[in-house]
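Right, I'll just put the structure down here and ask away after.
A single protein chain has been omitted; all remaining protein chains appear in their positions.
The block that comes next holds subunit A.
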Amino acid sequence: MVIAKTVDGEIGIMPQHAPVLGVLVEGGVLRVKREGEGELVAAVHGGFISVADDEVSVLAEVAELGSEVDVAAARDALDRAQASIEANQEDADAAVEAQRARARLRAAGEEV
């Protein structure tokens, strides 16, 4: 089962799902639940999920596996982004940056 976050909300895809094409949100967490193996978690920033012919493809602009996330760096990025949001509420770049950092931390299994 694949769980992703589209702009409409979370979507879970089981085998034999009808073809779907969805736009993913910035800073979402993608989970792939596999039989017999552990869960595959990734931080996915923007892009698409497409389901067709019993195949799920995720096209992301940037993606990072949870196990590959540098937790300290992500925390650092989050702190910096939050600091600049506090300094300037209109800072859209920092908001995106904070979202990304949060997604990376969540993918790594950290509490945010």
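Note that in this section a residue touches a chain if its C-beta (ideal position, glycine included) is under 8 Å from a C-beta of that chain, and two chains touch if they have at least 3 such contacts; residues count from 1.
Assume contacts and distances are computed from a predicted model.
Of the candidates "Na(+)/H(+) antiporter subunit D", "ATP synthase gamma chain", "ABC transmembrane type-1 domain-containing protein" or "ABC transporter substrate-binding protein", the chain left out of this view carries the UniProt protein name "ATP synthase gamma chain". The residue touching the chain not shown here, chosen from A:Glu37, A:Asp53 or A:Glu90, is A:Asp53. Within subunit A, the residues in touch with the undisplayed chain are 6-8, 11, 18-23, 47-48, 50, 52-53, 57, 59, 61.
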